[in-house]
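My structure is below; once you've seen it, I'll send some questions.
Note that one protein chain is taken out, while the other chains of the complex remain in position.
Chain IDs A, B and C follow the sequence of writing; residue 1 opens each chain.
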Amino acid sequence: MTDTASTTNYLNSTTGWRSWLFTLDHKRIGLMYLLFIAISFGLGGFFALALRLELINPGKLLFTAKQYNQMFTLHGAIMTFLFIIPSIPASLGNFILPLQLGAKDVAFPRLNLASLYIYVLGAIFCVYSMVAGAADTGWTFYTPYSSTTDTSVISMTMGAFILGFSSIFTGLNFIVTIHKLRPPGMTWFRLPLFVWSLYATAIIQVLATPVLGITIVLLVLERVLGVGIFDPALGGDPILFQHFFWFYSHPAVYIMILPAMGIMSEVVSAMASKKIFGYRLIALSSLAIAIISFLVWGHHLFVSGQSDYAAVIFSFLTYLVSIPSAIKIFNWVSTLYRGSIDLRAPFLYFAAFLFMFCVGGFTGVMLASLSLDVHLHDTYFVVAHFHYVMVGGTTIAFLSGLHYWWPKMIGKMYSEFWAFVAWLFIMVGFNMTFFTQFLLGSKGMPRRYYNYLDQFQPLHAFSTSGTWVLAIGFLIMAFYLIDSIMNGKPAPANPWGATTLEWQTDSPPITENFHDTPVVTTDPYEYGVAKS
Amino acid sequence: MSQESHHDHFIVPTSVYVGALGALLILTVITVAIAQINFGSFNLIVALLVAIIKASVVMFVFMGLWWDDAFNRFAFLSSLLFLFLFFLFTFADVWFRDFRSPLESEILPIKSPVRPAVVGEKSSH
Amino acid sequence: MNAPDVPIQTHQVAHHFATAKQEFDSAKFGMWLFLVTEVLFFGALFVAYGFLRWRYPEMFVEAHRILSWKMGAFNTLVLIVSSFTIVMAVQSIQRNRQRLAQRYLGITAALAGVFLVVKYFEYMDKIHHGFLPAKFFSGVGVSEHLHLFFGIYFTMTGLHGLHVLIGIGLIVWLMKRNRQGHFYSGFFTPVEMVGLYWHFVDLVWIFLFPLFYLVG
Partner (left out) sequence: MDNKIIHESLIATGNTWFPSQASTFAASVDGMFNFIYYGSIIISLGILVATIYFIWKYRKSVHAKADNHENLTHNTWLELSWTIPPLILVMGIFVVSFKDYLHMAIAPQQATQIKVVGKKWFWAFEYPNGTKTLGELVVPVNTPIQLLMSSDDVLHSFYIPNFRVKRDVIPNRYTKLWFEPTKKGNYQIFCTEYCGDGHSDMLASIRVVSMPEYEKWLATQGSGGDDLPLDELGEKLYTSKACVTCHSIDGSAKVGPTWKGLFGAKRAFVDGSSAVADENYIKESILIPGKHVVVGYGPVMPAYQGLLSDREIDALIEYIKKVK
């Protein structure tokens, strides 16, 4: 145990911009990912605010219908491909995975850097699409609309194609790292649960993303050459596109939520100083989710005209996938029993996650119901549901992880008071914005509507006002986190008294991660045994 | 790293590779020959069967899966499993899609770029 | 074990690996995972193919007659032989026969070139008769869906051809490094990786050939 903070660490061991741009250190790459992801989140958030502002009353306020359609497409595409899919794996995962494993780096450091630059290239394509007549197809790019609209669909989809490769390489790297770079004694059932969740995530990234790639290739070729597979005017089938798209994009939802669940397992154990309840079941449920998630994509197509037999199979499997998620929630709550609960920022976000993920999950059960989905499909109910899972689940867990590992990454403590204030704003703002949308949706308000019936106006206005509260929360967070980099108190090596390996090294860690290769002799959450 | 401490790779004898090559060439001839005879839809099954045998030879001999780590074998073969699931579930829709309406043909004539080859067209001028 | 043919440059194991075996196993596992993504990449196209074939069986019968099965069969043989030569290149390196390996690599690249040349003539013939994806289609046919066949044909063989092209680049790169004495019985990871990639390219063609050229 090295509590004496050494003066050199991965941040200051080498200096100059080249030492960052050409670094092979997974920690620096993770940090750069974090920066880009934060920028993307800001951009996507900006579009969200603009969209909600437009929707404060029916008819035109600031934008035309076309501009509105382009903005919701950009909001969706940026938030999905540039923010939420890479958010946890590429930034926190990159930084923490080798540390938790006790490895010096990921298996392929150069591939890791390449994946960062591929991400940047993909982002450039998306930004280019933004200025060159942004796509107005929605992030789902459904044909034949996407193959006939005159906006720049090609640059936007090529951006998503390139980002897919970034995601594949990250996933591939993680799988190999977890298989091959475990130090002596680190058996599979001694892996921290965050590592388990990243492993399950990586499986999906490697198996599903190529199908997105080929779907996009076919869409681009459809526009350029008229390949015709998805174009009904040429004898193709638009529903086949939906199968192709959702074969990736449904598992992608689990690329988003699985690492979030991993963070929650880490945080609840560390903040309660308690060994996680039912470790094996949580670990295996991650794998179960990853596998079953491939077989449920058709629940996006219940009213699309797919065969009713297929719909029934997909609905059945969708219900199966809900069980492992439920198991995790019950295990987390049980972990709290007779713990010693530290109510600092990571735990606050855990509590928020628990509540909002329940709402997202239970509304998911409603949407998986074949008959109920007929009414709710493509309404604001769906919008609210996936925002509860993606923002209330993934993003909140991301924030929890960010606060949990911030001292390790930056070596500074943030202001616990301001963290609480920001948390409060985010909780209130988020629920104002999105709970309202459940009501709108079940009352019949369809999604992707620029204009709407007057009777929906009060609820829309309330939802819009919620986004401002939410925005204030995120701004506060940006300020105190940036402030902590300059003015924060130096962080101890292990501020939470956690037991996983990343806390056994300095904050921030040295470039080689550990002074000596750790030898693992116990399970990851042995809070019972005396700590050194 | 000294040159001597190289890892203990099993070097596959040349005869095995030559045998595999011979098998692949013969199978290619067989598949082409069978295709010249018309068995109807049976042709597709035979062609796919031969292709699968050929692919197995390439995978297990040339790609060395036979001698490789069990997990590499598992990983690669599981990709085929997922591909199969993708196929199966997509076709769970495609095969059983609607009881097609008799009116279907009148809905939307497709914009076909194919110039129709009509019998007797050539003799029209 | 034979002494190497050429003066070699000893490989240094990267800092985050404990042993050369760990490094090699990681790289190989990584390569297999990459091939997993490739399987699904091409596999999805086969699903699209299956859909079209199921929907328009008569059209496929008509369309496959337009392709020349002789050229396709010739290309199949070319790729199978090239698969053999590259595996012999790997084996030669394992036995420290760098010069022999260089010759095998050269033959492989040349066969890949032959494949592309044949493909070029096939494509030219189709372009000449207007058998192209719908936007450029001007061919004569019976089925009104004929353009769909050429849509999927050009997509799949085009992507496969792109992989062949990339493969040639990789083999040339291997030859350059082999000349500099980078590979020997103790280190031949890149040769093994490119070999796996090349076999995969062959694997895809093994399915493309009967599905497009033989069974209508």
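Note that in this section a contact is a pair of C-beta atoms (placed from the backbone, for glycine too) under 8 Å apart; a residue touches a chain by one contact, two chains touch by 3 or more.
Since we're looking at a predicted model, the values are computed, not measured.
Visitor: Write down which of A:Y452, A:F474 or A:W503 is the residue touching the left-out chain.
Guide: A:Y452
Visitor: Touching the hidden chain in the complete assembly: which of A:L74, A:I162 or A:A272 does that?
Guide: Of the candidates A:L74, A:I162 or A:A272, A:A272 is in touch with the missing chain.
Visitor: So one chain is hidden, and I want to know which residue out of A:V359, A:A384 or A:V469 touches that hidden chain in the complete assembly.
Guide: A:V359
Visitor: From the listed residues A:A38, A:A233 or A:L287, report the one that touches the chain absent from this view.
Guide: In the complete complex, the chain left out is touched by residue A:A233.
Visitor: Which residues does chain A use to touch the chain missing from this display?
Guide: Spelled out for chain A, the touching residues are 58-59, 64-66, 69, 136-138, 142, 144-145, 148-150, 232-233, 235, 238-239, 272-281, 302-305, 308, 311-312, 315-316, 319, 322-323, 326-327, 329-331, 333-334, 336-343, 351, 354-355, 358-359, 362, 365-366, 368-372, 374-375, 377-379, 439, 442-456, 459, 527-528.
Everything below uses one rule, namely that only the chains that are shown with their structure count from here on.
Visitor: Where are there more C-beta contacts: A-C or A-B?
Guide: A-C
Visitor: Got the chain C residues that touch at least 2 other chains?
Guide: 25, 29, 33, 36, 39-40, 44, 47, 51, 55, 134-135, 137, 144-145, 147
Visitor: Please set out, as single numbers or ranges, the residues of chain B touching at least two other chains.
Guide: 71, 79, 82, 86, 90, 94-95, 110, 112
Visitor: What part of chain C is in contact with chain B in the complex they form?
Guide: Against chain B, chain C makes touches at 8, 10-13, 20-21, 24-25, 28-29, 32-33, 35-36, 39-40, 43-44, 46-47, 50-51, 54-55, 69, 73, 76-77, 80-81, 83-84, 87-88, 91, 94-95, 134-135, 137-147, 184-187, 195-196, 199-200, 202-203, 206-207, 209-211, 214-215.
Visitor: Show which residues of chain B lie in contact with chain A when the two form their complex.
Guide: That would be residues 71, 79, 82, 85-86, 89-90, 92-98, 108, 110-112 of chain B.
Visitor: For the complex, which residues does chain A have touching chain C?
Guide: Interface residues on the chain A side: 103-109, 111, 168, 172-173, 175-176, 179-181, 206-211, 213-215, 217-218, 221, 224-229, 231, 234-237, 240, 244, 247, 512.
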